[in-house]
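Every protein chain but one is kept in place in this view of the complex.
And now, subunit A:
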Amino acid sequence: MIKFHPSEEHLFHYVTGDLSPAMLMMVGTHVDMCSQCQRHVQHIEEDLAQKVFGQRQLPAEFAAANDSFADDAMLARIMAQAPQPTSMVMDKSPTELVLEGKRFQLPATLARNHHRIGHWHKLIGQMWRAPVQISGEDVLTFIYMAENTRVPEHTHKGNEATLVVNGVFNDETSEYRDGDFVFLDGSVKHTPQTRDEDCLTLAALDAPMHFTSGLSRLLNPFSSLFFK
């Protein structure tokens, strides 16, 4: 079972489209993987539709809005077009991500955005990253950790959201598996690591990592490289 979900607020703003592009991809991917949040999203959509369309009488301030449609010019313009049932067939884009001979099936949101995924780069140890090219301030990236890999303890200057796409990792407080969505603010120190399973995650960061312990501080100059 998925244990960690986006907040109510994240889901609401996913439905309205008012999150950063990176976070929209993160929440959308979680929703692909989580039937509970799919139902939740559907309820939010229904509520919003009810707010927009539910009232039998238009509020007074918009009663005048009807005037714009009085001559039915727009209605006639639309119906003058022959309906075109075709167009916009989604390309059958690749749905797999391949790394070091391993193949990962991508959830639908990521599969639709396969063209944004850049090349894999090896990081320290047995970690790789592949950027997801997307507009906005946040950085969106895949991070792959092989078995028995540990990320040096770090905090973030900003927020970090991590979604497990496939596999399992642990930090000091919990274990995270397929579909789990973790949102950390800048105050949290943590040391993600894998044990006997590898892990593919998608991460959104609004500031580079900041390593806090021992020798790993040497990595700090490297950290902007790490996530930009």
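Assorted remarks:
Please note the rule applied: a residue touches a chain if its C-beta (ideal position, glycine included) is under 8 Å from a C-beta of that chain, and two chains touch if they have at least 3 such contacts; residues count from 1.
Here, contacts and distances are computed from a predicted model.
One chain of the complex is hidden; its UniProt record names it "RNA polymerase subunit sigma", one of "Molybdopterin-dependent oxidoreductase", "Carbon-monoxide dehydrogenase (Acceptor)", "sn-glycerol-3-phosphate ABC transporter ATP-binding protein UgpC" or "RNA polymerase subunit sigma". Interface note for the absent chain: among A:45, A:100 or A:175, the touching residue is A:45. Listed here are the subunit A residues that touch the chain not shown: 1-2, 15-17, 21, 24-25, 28, 32-35, 42, 45-46, 48-50, 52-56, 58-59, 62, 65-66, 68-69, 74-75, 77-79, 81, 83-90, 95-96, 105, 107-109, 111-113, 116, 133-135, 177-179, 197.
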